[in-house]
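Only one protein chain is missing; all other protein chains are in place.
Moving on to chain A:
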Amino acid sequence: MDYWIKNERGQSQFKGGRQDWVEAADIAGSCPEFLLDHEDELVAEEETSCYNCRFRRWTERTFICVKC
């Protein structure tokens, strides 16, 4: 399944929004680029999650992966 959509700037935006905890953990679990962000910025309980990754850039409704 493709979890990403290109936004108007050509960036890879997560389709699952800000609360798709299962998918975000699933993707991060097999992502070679995953890097845990600073403790203050962690939002997911499962540590290995796109939501906790240093390379996600939050938007109002979801996030952009700067490594995709």
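What we mean here is this: a contact is a pair of C-beta atoms (placed from the backbone, for glycine too) under 8 Å apart; a residue touches a chain by one contact, two chains touch by 3 or more; residues count from 1.
Criterion: contacts and distances are computed from a predicted model.
*Asks:* The complex lacks one chain in this depiction; which UniProt name from "tRNA(Ile2) 2-agmatinylcytidine synthetase", "DNA repair protein RecO", "SoxAX cytochrome complex subunit A" or "Elongation factor 4" does that chain carry?
*Replies:* Spelling it out: the chain absent from the display is recorded in UniProt as "tRNA(Ile2) 2-agmatinylcytidine synthetase".
*Asks:* Using the document's contact rule, name the residues of chain A that touch the chain not shown here.
*Replies:* Output for chain A: 9, 19, 21, 37-45, 54-60, 66.
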